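Yeah, one chain of the complex is gone here, protein chain that is, but the others are all in their spots.
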Amino acid sequence: MLQGIPITSVLIVSAFMFFAGVCGFIIRRNMITILMSIELILNAVNINMVVFNKFLFPDQLQGQFFALFIVGIAAAEASVAIALVINIYRRLNSISVDKVNEMKY
Amino acid sequence: MALNVLMFYLLSAVIVICSVLTITTTRILRAAFYLLCVLVATAGFYFMVDYQFMAGVQLVLYAGGIVVLIIFSILLTSHISHKFAKPEASRLIMGVLVGVSGFALSTAAILKFTFTPTTNPAMKVDMQAIGLQLLGTGKNGYVLPFEVISILLLAAMIGAIIIAKKGK
Partner (left out) sequence: MNYSLTILILLIPFATFLFNGLFGMKLKPIISGLIGTIGLGVITLLSYLTAWQYFFVDGMVNGTFPKIIAMSMDWLHFTDFLTVRIGIMLDPISVMMLVVITTVSFMVHIYSLGYMEGEKGFQRFYAFLSLFSFSMLGLVVATNIFQMYIFWELVGVSSFLLIGFYYTKDSAVAASKKAFIVTRFADLGFLIGILLLSFFTKTFDFKTLTGSDQSIFANAAGVNFMGISVMTWAAILIFMGGAGKSAMFPLHIWLPDAMEGPTPVSALIHAATMVVAGVYLVARMFPVFYFQAPEALNVVAYVGGFTSLFAAVIACTQYDIKRVLAFSTLSQLGYMMLALGVSGYGGEEGVGYMASMFHLFTHAMFKALLFLGAGSIIHAVHSNVMQDMGGLRKYLPITHATFLIACLTIAGVPFLSGFFSKDEILVAAFHHDKLLFAVEFLVAGLTAFYMFRLYFNIFWGKEKHYHHTPHESPKTMTIPLMILAFGSIFAGYIPFHKLVTSDGMPFESHMNFAIAIPSVLIGLIGITVAWVLYKKETTIPERISKGLGGFYTAVFHKFYFDEIYLFITKKIIFNYISRPVAWFDRHIVDGTMNGIGWLTVTSSKKIRNLQSGNLPQYGLVFVLGAIILVLVFAFII
């Protein structure tokens, strides 16, 4: 409990965000939207990290650092993913995931 | 109702609504905008819990960097006026089913679990403390992951350039 806000409500919000991301990942076909869904997922995790740090272990910084590193990884992932998307677009003239199944079997 | 609680609910509402919109809107640029809203609201959360540095990073890197990158790629690959076709029913149903069941499961777990905060006195979180610990080599020092992330970023940068550059 922090200033009237219970930890569970924050976690529920982040869980909602997480599964909204998962849901988006599954139902969308546009690669960039899928990428955005992944950002949602990562962000939800970040919130959890920070919230655990603040609400449960205010004497440490671990949660924050994890969140920081996740942000870094997300940045790296996003840059590579976008490069891939651009490359795919150039080759297939489409960024639908349904088209990108050349290597299925 | 205390202001900060009100603020919390406001931010929560933004996050919930915008994340839903992000994955349901048929216009991709709007999706990016809704994502931006979610990320900014998240930064608001960080401010609320008094982690100004995290909030700054969130704003600068996520809201500033990544979203801008995404918008760039959208502009490179899509027409602004382009609308998505609705996802087919089977996929929609499965996706919603998975999302709802996963959320229900997580919520059930969260509500069931008793969180016990530590009794240690809170640490003062300022830039100096963060900087010292992040680059520290001693106990609680994070210099090794820091360096690993640096190399990862470098590699990702080079990889992105190689992948995205036009073939011969």
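Just so it is clear, A and B label the chains in written order, and each chain counts residues from 1 on its own.
Please note the rule applied: contacts are C-beta pairs under 8 Å (C-beta built on N, C-alpha and C of every residue); 3 or more make two chains touch, one makes a residue touch a chain.
Quantities reported herein were computed from a predicted structural model and do not represent experimental measurements.
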From the list A:12, A:26 or A:45, which touches the chain that is not on show?
A:26
Of the listed residues B:68, B:105 or B:135, which contacts the missing chain in the full complex?
B:105
Touching residues of subunit A against the unshown chain: what are they?
22, 25-29, 34, 97-98, 100-105
Sites on subunit B contacted by the missing partner chain, in the whole complex:
91, 94-95, 98, 101-102, 105, 109
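Going forward, only the chains that are shown with their structure count from here on.
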Compute the distance, rounded to whole Å, between the mean C-alpha positions of subunit A and subunit B.
6
Within their complex, subunit B touches subunit A through residues 2, 4-5, 8, 12, 15-16, 19-20, 22-23, 28, 31-32, 35, 38-39, 42, 45-46, 48-51, 53-54, 57-58, 61-62, 65-66, 69-70, 72-74, 76-78, 84, 87, 91-92, 94-96, 98-100, 102-103, 106-107, 110-111, 115-118, 120-123, 125, 129-130, 133-134, 140, 142, 145, 149, 152-153, 155-157, 159-164, 166
The answer for subunit A against subunit B in the complex is residues 2-5, 7-13, 15-30, 32-33, 35-37, 39-40, 43, 46-47, 50-51, 54-62, 64-65, 67-69, 71-80, 82-87, 89-90, 95
